[in-house]
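Of the protein chains in this complex, one is absent; all others appear in place.
The first chain written gets the first letter, and so on, giving A, B and C; residue counts start at 1 in each chain.
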Amino acid sequence: MIAIQTADVDIGALMTAAKKPGTGAVIVFDGVVRDDGITEMELEAYEEVAVKELEKIADDATRQFGLLHIDIIHRIGRFPVGETILIIVVSAGHRKEAYAGSRFIIEAIKAGVPIWKKELTKDGGRWVPGDHGHGTGHR
Amino acid sequence: MIAIQTADVDIGALMTAAKKPGTGAVIVFDGVVRDDGITEMELEAYEEVAVKELEKIADDATRQFGLLHIDIIHRIGRFPVGETILIIVVSAGHRKEAYAGSRFIIEAIKAGVPIWKKELTKDGGRWVPGDHGHGTGHR
Amino acid sequence: MTVKIRFFARFRELLGTDIVTDVAAGTMFTHLILTIAQKNSAGYAAIFDENGTFHEFVILMQNGRRIEIADAAKTQVADGDEIAVFPPVAGG
Partner (left out) sequence: MTVKIRFFARFRELLGTDIVTDVAAGTMFTHLILTIAQKNSAGYAAIFDENGTFHEFVILMQNGRRIEIADAAKTQVADGDEIAVFPPVAGG
């Protein structure tokens, strides 16, 4: 499942569904709003394009690392500290591919998917600076 | 929580509890009985020593990677294909430390914790060969 | 003909988004955005330098496909196009 959504994610259900035949390792990455002296985090996406980019990243990861299953759910909206903003679930036959595939996906998301984050503080807010010169990964 | 146990694990509850102040990334490793033409996997541990080794590994990982929380639950008993046999949950401020810490823990478990696995087939069984020359990591 | 312009993040806060506008046939991408951005000087400065060239970090899309800054001045927009202009991404 690849999605940009506001709703929270049932990680247990995703992990159960990720155990395709041949699975030996499942890795979950749970990205969380970190308490950097902020009140909330606001996330915005260019949804149609972001979903396509996430699908492309999942295809690339499947091919490169022989993954058996991938979920990427990126949340948008406004969330307090501690809340999940991104879940990546991957399964593979062996741990090496699972770790490498999971890491590949998060780095690709950070480099090239049109999603933005604003840290809200009691004095206002600040857009998290992106990675200049990269832009969307798939041109 | 560090444990050797027969019972299954509530991963959702562990992940919620892992979100200590400062957490930005949680990584879950879920090790699963892989279908290598087997019927079941049987796991055995030298429990008292294994728990101490896991605690030592968790301390090492906390120190080396600045982890904020660690759970390691290794199951023993007899399990069908697809069943969880090991759960590692780590949280850190940033993804890099979380991935590295998680990987460190699984490699240390494989190298040095007194746990053994037997693959059961319809014709009998076969002990999974360990890593000769390593033995328990902490002498 | 009409096109829709979508700004995101900081650019959206300064200039709005989902701006549907009438344009003349033959209008170029850069010219269109220059015109729209001029309604707010902070928005203009966020996207363009003093020569009216896109800042090098600005990302441009036409119907979900990336347009290079170097090509935008000679890229025509067409009826029904969705044009997107946004700062570097920061998801994950």
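In the analysis below, a residue touches a chain if its C-beta (ideal position, glycine included) is under 8 Å from a C-beta of that chain, and two chains touch if they have at least 3 such contacts.
All figures in this text were calculated on a predicted structure; none of them were measured in a lab.
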Neighbouring shown chains of the undisplayed chain, as defined at the top: B
Touch criterion as defined above, residue of B:2, B:43 or B:61 at the omitted chain: B:43
Residues in chain B touching the chain absent from view: 31, 43-46, 48-50, 52, 74, 86, 106, 109-118, 127-136, 138-139
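Convention: only the chains that are shown with their structure count from here on.
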Chain at maximum distance from chain C, centres defined as averaged CA atoms: B
Distance between the centres, which are taken as Cα means, of chain C and chain A, whole angstrom: 27
Per-residue multi-chain contacts in chain B, two or more chains: none
Multi-partner residues of chain C (each touching 2 or more other chains): none
